[in-house]
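Submitted below is the structure of interest, expressed as structure tokens.
A single protein chain has been omitted; all remaining protein chains appear in their positions.
The block that comes next holds chain A.
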Amino acid sequence: MTVATVLEPKMPKCWRQETKPHKFCPGCGHGDILKALGTAIDELGIQDRVVFGCDIGCSLLSWDLFNCDSIQTHHGRTTPVMTGVKRARPDRICIAYMGDGGGYAIGSQHLVNAASRNEKILVIVANNVQYGMTGGQMAPTTLPGMKTETSPYGRDPESTGNPTLGPEMVAAITPDSAYVARGTMANLRQLTQMFKKALQNQIDGNGFSFVEALSACPTNWRTNAAKTWEFVEKEMTKYFKVGELKAPAKKEGQ
């Protein structure tokens, strides 16, 4: 392989070239979100201190995506594994990356309690409003009326409740030293900034950091490029408001 860096697609420095192209479907949001995360890691210069954890779900496909020490865990259990790493090695910068099923269904008790304890880790939830890896079942985040494999007539909030509002919940149970935001793959510049602030919050030893990123799953949504973007930008944001919910005051010199 020639080392013609100029000709290669721009990828974050902390991505591992040998494992590219990555394993996500074309148009998947995971790749974009992890690109924003990689850019944030690069800009903060923390690649050698990061321990990256990924869940089960399509996030697992990132197990060898970074040139960072990485642990692929079990479904919903990435938050406690990274909590354990951080508690044992406070000098590491720990990132728990998961889907909306992992974060808000099977791992919700871990999210709530890690947030309540103000664990000094960053939890990222890629919200694609359904279970991607298992073939498009309803998730806690599925929009009202939305059809999935397990809500074939559309999600009925009467019997299955309303979509989980993750950042809003985390913001409600964390102290002011936490960083909480919702970004979107439709605005990667903003998402990168959110990741940077969230990571800085951990580096500063302030508290819990949480970023939900609105994400696309064209494979299970069965949408073309235009429809995918329209759904992420128009439909999802009707329910999931993009922006910062909690941002601790900046420290000096930043």
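Here is the rule we go by: a residue touches a chain if its C-beta (ideal position, glycine included) is under 8 Å from a C-beta of that chain, and two chains touch if they have at least 3 such contacts; residues count from 1.
In this section, contacts and distances are computed from a predicted model.
Within the choices "Acyl-CoA dehydrogenase family protein", "ABC-type quaternary amine transporter", "sn-glycerol 3-phosphate transport system ATP-binding protein" or "Ferredoxin oxidoreductase", the name that UniProt assigns to the complex's undisplayed chain is "Ferredoxin oxidoreductase". From the set A:Asp48, A:Glu149, A:Asp176 or A:Glu230, the residue in touch with the chain omitted from the display is A:Asp48, counting the whole complex.
Residue in contact with the omitted chain (choice from A:Asp42, A:Asp64 or A:Glu233): A:Asp64. The chain not displayed touches chain A at residues 14, 16, 47-48, 51, 56, 60, 63-64, 66-74, 77, 80-89, 91-92, 109-110, 112-113.
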